[in-house]
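Omission of a single protein chain aside, the complex is shown with its protein chains in their original locations.
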């Protein structure tokens, strides 16, 4: 008979809190190049260990090493750096714009730029992302006009979403970017549905779902995995593990599972874990997973290991719950600097050209911003009409909404 | 670059349909006694293979073999047989009662009797089950009065639930049987909450959650595993895989995951798969999992491999979707016959005593039924009052309900 | 014209829609091989193949979540939730997603899905097979909500719903599947084959969303009803000998307010009837609208007859169900007020 121990509740706590010394010594970082690259038609049961490792390409010396290296040309690498720098500059300007009251709210990507920028380059036209609010790199690397992003953030008269949606919750069919929901998780399973539709129609397009580490706890995550696994939907299911969910460290969502990627094992899915701060590794893994989907081999679950350097949003102040220096202690480094160093090492880039590029990029962002501000910002200048508020609830406005619009006098 | 295969949707289908020859040759059945019994404080990572195997004790010869044997005394075994026979007789009478119009609906356990009957014997007073509609064995083996079960099924004047609840959705705090919901899955996560509460209060009681194979697709399953894993709740999470969810074969819910048990691996939970038609194996595994919980070692996920021999409910006719002979082809046999044979083999039982016991049990069920029917059946005799319909929505009846009751004139 | 039960009419609607448009797909729990627990999808998998009509895992969230994704791709999913009582796990996907995708994306993406669900009581289904959750959808901007009361409407409305560019909640009063039910549970039900509205054209036709039907003309009082309550109301009016005008709303959102207002202005009295619990039921909205638009024509307070504010009980079903007796009492009270 079992002894009658007094039970107690285990509540996971992060190792450190404000005032403590940041410590990532428990994070095991495999050497770059050390993880095998299986063929895309591998039996998922043979690669379960990939859910507990980290695929990395760039080593400390800035070299691209191992079986996952070599998916990008020199030109593509330079372009990748430019995209990440652009996203970072864009973020910085928009953060400031929010502080200046030009919009209500902003969410930046600092530290996570490689994930969405590199993933985008593994897709083809017609593919569809179901992103969260922290994948603007999909738009930037897909050459979506930055002015339109700003118009959306400003909710101004040229906002493609007519002021209806919170800042950064973009939508563009043409750019393969599904309307971002403010509700966490919901879109993960929608991505599976989109992919199922493509399969039903014997199309060639694939879908990508996106979710944060914290949001994997939501029900939609489970539904997505169940449906993807059952119907072998051509979808790449991406978990961006940036270590934090607002103030909550990833241990609360992860529980005893070892890694988020491990969640895929229970569904028989091939499941990969990748260095999210390594542009080359992200691209290589994305390409692998996309190819699987494209070849009708079914879904892949990918966990990007990265770190949210900035605040959760402009409404958040992380110094209340984590040491200020934590991001600097983060062992996977900064994605921009790592790619920059790689390009320099390869002789494709220099510190001077980097500075110059930074300046050019800043210029281009500023000029986009000027252009956008001509059309107004949240509280001044051109704004969407109150009429737009009544439009688009349905394709055709029903009588009760017409009556209400009339009452509103617009 | 990936080749542009035309995609296609994979829709899992069972091997056989009505008219086909039943075929379970793909179901791998390990030999009884062949699976190791780890210590209860084992590191879950060391026993991942148990999620893909089947723990079995009774072999074809009716012997109890291997490391999981020996958790029950002779007397307990005989009692176990009696419980299963009682449940089966009870089911048969209530099925008939439904056909006679004495109630609206019934759900039987045929083939699955060992699961709930044996599990109950691993619990202690004060522990709490969060059952589905197919675990009446928890009540039978816990000596809940059969007349009360019938009163509930008949929705008669003595129905402990006052006619409010569908037949078989019993509730009894004293008997550790939480109010069964008609909504699938919901209670799995409630079991985790109950267990967390016990841990918060430094109590010694543990909880058990129950879910069907089909219902593992519901969101509550995921929430249960997330919370159980994070807070190491003292709970046993039971999946009863009876191969069918109404007309839907288990392959639809399972997808590519290999087994339902495998779902636990992504949460770092110890996960066991057991022969659900083997009373001894069920008890041994239940005991192991209960002890883990009791010793504050955290949750365990258990999959019971069994077969729903009868129709889903009295509203269902399985001949429309599976071969009639499928249950006979089911390789794990009948739980009652298997335990009976074991007892006979051990010299504790004979065919004659079995027949005699059957007759006695039938008598006791019939006399309980007579007693219950004195208090009425759904459409005749004593019935709960319409007043009862207005009571118990809240502890204290609010004014609007008082007004409505008045209006109803009751 | 062929006679159909409501089940056959619903099946025929999906058959016609699938036949005309490859993008129409049908799925849900037990919907594929078996043809649905009420057999509404019987034969569709055989006819259109298992990628256009298929079984799903038991996850209402997953059913609706994937339907939304499919619709974004360009399909027209017609998904079944096995009982309306089981729609809540999908409620977030419906309310936060389906209903708002067109709006929030300014039409970049749309969500033409239909969610079919058997609804209502009268079958001794207890708390989990009897609910009428329509008001939980009429409060949600971006949804349309339909409740047919007969085979002909069911087919025409369902085709219209599938062809509609926006998400439609399609509630099928299960007590009407086989015949009109007036709440006299002690009497046998006449099958649809004996009822005029059981005559349903074979091919394609639609009944437009947003248009009510006057089922019975009358001068003394207006009854607003939908689904099963249409027949309860008819019987109550006949039994009480009241010259009631009975409006079958058919679509709750958008509502055919003009037909309602015209009738109440004519009769000066109004009774609203539904199966759902009273408080915050759709009857509240109807009463609020009628008093707003017909205030100066009203001769009596608008009465609501509805399910009591309790969970749907099993044994006390006929005490709970707002049958002809209770409706009749309200008619008398309203006439005498």
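As written, the chains take the letters A, B and C, and residue 1 is the first residue of each chain.
Please note the rule applied: a residue touches a chain if its C-beta (ideal position, glycine included) is under 8 Å from a C-beta of that chain, and two chains touch if they have at least 3 such contacts.
The model shown is predicted, which means the values in this text are computed figures rather than measured ones.
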Given that one chain is not shown, what are the shown chains it touches? A, B, C
Please pick, from C:147, C:302 or C:315, the residue that touches the omitted chain in the full complex. C:302
Residue among A:53, A:116 or A:165 that touches the chain left out of view: A:165
Interface with the undisplayed chain - residues on chain A: 8-9, 11, 13, 17, 104-105, 155, 159, 162-167, 169, 181-185, 214-215, 217-220, 245-248, 252-253, 255, 315-316, 320-321, 378, 383-384, 386, 388-390, 393, 400-401, 404, 408, 410
At which residues does chain B meet the chain that is not included here? 128, 130, 160-162, 164-165, 169, 171-173, 178-179, 181, 183, 186-187, 189-201, 207, 219-220, 222-224, 226-227, 230, 392-395, 398-400
Quickly run down the residues of chain C that touch the omitted chain. 85, 88-89, 91-92, 95-96, 99-100, 103-104, 127-128, 135-136, 138-139, 141-142, 253, 276-277, 279-285, 287-288, 291-293, 295, 298, 300-304, 309-311, 337
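One rule holds for everything that comes next: only the chains that are shown with their structure count from here on.
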Could you give the separation in Å between the centres of chain B and chain C, each centre being the mean of its C-alpha atoms? 36
When you check chain A against every other chain, which residues touch at least two of them? 196, 198-200, 219-220, 222-223, 226, 230
Chain C residues counted as touching two or more neighbouring chains: 51, 56-57, 59, 61-62, 89
